[in-house]
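One protein chain omitted, others in place.
As written, the chain order gives the labels A and B, with residue 1 at the start of each chain.
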Amino acid sequence: MRLSAALVALCLALASAGCWDRKEPDDMVFAVALGFDIDDDGDYVAIAQFANPVAVKGGVGPSSQPAGSAPFWTNCAKGRTPFDALANLSPALSREMTVSNIEVLLISERLAKRGIAPIMDLVARDNELRLAVSTAVVDGSLKSLLESQFPEDPIPALSIQRMLNPIHFIDPSAMSPGLLQSITDMLRPGQDLLLPALRFSAGAVSESGEERGPDRESDSSSNSRSAMDSTSPGSPVTHIGSAAFHRDKMIGWLDGHESRGANFARTRGQHAPISVQSPAGGLVSIHVAQVESTVTPRYMNEDVSVLIKVKVEGHVQGQTGLEEGQAGVNFANPESLRDLRSCLAQCVREDIEHALAKSREYRSDFIGLGNAVYRRLPRVWKAGIGGRWYELLPYVQVQVEVEATLTSSGLLRESLHY
Amino acid sequence: MAFNLVRALISRFARRTRRGGFGASPGRSSPSSGRKRIDPELLADDSLDVGARKAVTDRLALDARLAENLRMLELAAGPSPDIIVRRIATDASLDIAVINLQGIVDQERIEGVVRAVSSAGVASAPELISELGAHLLRSSHVKTVSSFTDLWDALSGGLAVVLADGHNQGLACSAQSFKTRPIQEPPTDTTLRGPRQGFIEDLTTNLAILRQWIRTPNLWIEETRLGHLTQTRLAIAYVKGLASEELLAEVRQRIQRIETDSVLGTGPVEDFIQDTHLSFFPLILRTERPDRVVGNLLEGRVAIMVQNSPFALVAPMDYGMLFQSADDYYEPVPIVFVISVLRVIAFWTSILLPGAFVAVLTFHHELLPTSLLLRIVGDRAGVPFPVIVEVFLMELTFELLREAGLRLPRAVGSAVTIVGALVLGEAAINAGLVSPSVIIVVATTAIASFILPTFSFDISARLLRFAFIVAGGSIGLFGVQYGIIMVVLILASRRSFGHPYLAPVAPFIGGGWKDYLFRTWHWAKTMRPKLTGGREPIRAPGGQMPRPGASPESEGLQQLQPEGGGAKSKGR
Partner (left out) sequence: MKMAEAREIIANRQLAAILFMMRTTVVISFVPLLTTGNAAQDAWAAGLIAGLLLTLAAWGIAELAARYPRLTVVDYSRMLLGRFLGTIVSLVISWHFLLIAATDIRIYAELMRVAFMPNTPIWFTIVAMAFLASLAAWFGIEPIGRAADAFLPIFAAFVALTLLGAVPSFNVHNLQPALARGLRPVLSSVWTPLGIGLQWISAGMLFPFLIPQNRRVHSVVLAAVLPSAVLAVVAAMLVGVLGTDLGSKSLFPFLKMARSVRPTRTIERIEILGTVAWGLGLFAGGSTMVYCGSRALSQILRITEYRKIVPVFGVLVALYSMYAYKDAFQLVRFFRPPGFPLLIALTAGVPYALMWASHIARHLLRRRTGRQDR
């Protein structure tokens, strides 16, 4: 009798006191987005966006006063190391912070240029942070970005995460690796990181005061134009372009075209809209649906050359230049189809060339030419090329071959006459 | 002084019989002839306890004098108004008494007995008794009684006893008419397409139902009596040649070991013969439906039935039988498969869900997707209790509701439902005492727990659920996993009458899964379950899948024969 009473008491004690790791959801405050910056003294700044679950629900709940009316709030703190900065967020919080549910990890441009290796180390080592979060480099004020409201979700972190992981990549520069891919890209021999860029649109003014950013690059290609610059009216952030890294330091931005080119070279540019010059005058918009590319290195006479073969497949979505009397492209005519295809191929090739040019300029091998050499010609790599790859990078001959196919012309067989 | 001597004698007899084993031979009659004759007047002493009285009555033998016998009856059975003694003087001036217990006999038959007795023209009492037994009494069943125990057995069994003055033996003849309810569908186990038969409280009727289902002479029934005071009839039924002899020996041995003063239905019997009393899963199947019992008998199991209980016990039982319902044999196979899977999922959900919920919310926030987590946390804002206390409270309230619903008359039942829904649901949430997600979890658990056909009202599952809540709330999913391993381990070590309990899951017996999860069509059931029906493994020949192309012109020309036997037996 006594024994059973003791057991019951023990169970109840266990049940109510809980054990060491018990964290009631009420005792936690959930960080949904994390941003890292670095200030002039070399101190890391951690900015966290916390969710306010009560306000998220929108009022249907207990009649007691909700804690605050905003669905999220931010806090920032400084520290000597990233972990220090994170820990320094706690004194301002009434509850224990947990970062196990963060959706995005953002890095400011300044920190990216100083090097993101400490951040990566923290994320890989910490038992709460996951490598499955999406990450991006922010052009603009990181703090303001995390503080701004998005029209689609009450909690901005969810919007940012969805922006970086769309189901169908509409934006041509969208290539959003999670942190896992970022780290593995960084660690792979002969490969450099390319992170998506988020532009904070309440004035694209970075900390240094200059107007910088991918938007300002003038597109030099005559064959293509695309309306990638407009931001939707309510959204404070645009996902456009990428940031190129050399090892763990950011070197520079890539604009929309160059990112697209890099994507094409890496089999990632699906669903990109390209407008090509129509053989019948005007422009034809083509939606690229499939991209397949191979990077083949060759080694001859102490020289490394690379062949990039890309196969793109797209379908026509629209055309301009349909003046009076003009019929538009005659899709029944194999000649004009061939012309259209070669225009498309040319467009793609130019994008890739732009990307390569930037790659050489930045000494950042984000396309992975070096990695291709490492994988396909391991002996060559080991023999010495590997050690000198970044010196050799500008001089590597790259040949780009594009094969374009058009699968259909949409739901119209022929263009309409007006 | 004589009184003290009598007292000493009684206590000595009482002690000897107690040591000798109460119930060692409960239903036997006739003390051995070499014993001293006991005076029935001993029973007039009010200070004797039940055991002593039984010791005396066990040794009483009928006297030749009718008056003595009637006095004995009055002393032993008291002034009960339902003992009817009809004194008759026959034509030959013999003094006869026809005794019966009113209420369990058919009045017409008693009158028939009285008529037969009074018109008997035999002169001497012994001759009268033998004549009556031989051909004068038109009853289906007669036997002689020579001791008080026989006499009372006969009377309480609904027989009429004829005692003659001048003979120390009487005659008992059948005149039973027990009051029982009609055979109806059992309330605890209903089917959509099956027969609407359920066992009732009368053992004879139940056995008759079994006989109607299984007409082979190989259905053997053995009967005994249990309980010193209640003398309850217990019968075991099995198919001889199919049920294994070891199983039968084990069952018999366990029943014969029972020594108690009362057996009130199958519950006590189950307690006595189970493999272990500390089991939280049932080790013997309890069912009210004849078709379930028959199905199990035909697979080599043993059925145990007790007078005054409509529930039959089936041994051995295994884990797969928890999920069987009678409907499974009457519904189409694909539906039954889906529902069987649903039952298994529901069972484990009803045990694990609250514990896992508590564990995830308090230990492993990172396992929930962010939007779900925020939604749940938002719902809980302002609730003053920790998650585990909330879940406990709601589960307890639900248990209270459930128990209350069992006892209430039907008229009030709906009020309880409404009150429960309103109180638990709306009011508690609006008051901010519980969160909607906890209500959903508790409600889902409750609904899932009602899906199991066998297990619905068993306290064991509920205890397990609470144990998992405690485990989950104290050590998180590690605790829940620990609990699962513990439960499976303990189940794996259990045997029910020698039959491993977790069969067919573990040891993995492929054929056994046909009764557990993957039902097959009846034409595909060619083999019996290996463990219980292993003596006669082949149930039916294969190849009976319905096929197009059978030509009725050549095969179906002969009409069906009343002797039956099936097409295959026609010498093909």
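What we mean here is this: a contact is a pair of C-beta atoms (placed from the backbone, for glycine too) under 8 Å apart; a residue touches a chain by one contact, two chains touch by 3 or more.
Computed from a prediction, not measured in an experiment: that's the story for all the values here.
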{"item": "Where the missing chain makes contact, among the chains that are shown", "value": "A, B"}
{"item": "Candidate in contact with the missing chain, chosen from A:D21, A:D303, A:E361 or A:E414", "value": "A:D21"}
{"item": "Omitted-chain contact residue, chosen from B:A123, B:L229, B:A421 or B:I485", "value": "B:I485"}
{"item": "From A:R130, A:R298 or A:R360, residue that would touch the chain that is not displayed", "value": "A:R130"}
{"item": "Residue of B:G157, B:P500 or B:P529 in touch with the missing chain, whole complex considered", "value": "B:P500"}
{"item": "Residues of chain A (touch criterion as defined above) contacting the omitted chain", "value": "19-21, 124, 127, 130-132, 167, 178-181, 183-184, 187-188, 371, 374-376, 378-379"}
{"item": "Touching residues (missing chain, whole complex) on chain B", "value": "246, 250, 275-276, 363-364, 366-369, 475-478, 481-482, 485-486, 488-489, 492-493, 495, 497-498, 500, 502, 505-508"}
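By definition in this document, only the chains that are shown with their structure count from here on.
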{"item": "Averaged-CA centre spacing for the pair chain B and chain A, given as whole angstrom", "value": "69"}
{"item": "Residue numbers on chain A that touch chain B, as the complex places them", "value": "11, 14-16, 18-19, 21-26, 28, 30, 32, 51, 53-57, 61-64, 66-67, 98, 100-101, 103, 128, 130, 155, 157-158"}
{"item": "Residues on chain B engaged by chain A in the complex (per definition of touch)", "value": "361-363, 365-366, 368, 370-371, 373-383, 386-389, 392, 429-430, 432, 469-470, 473-476"}
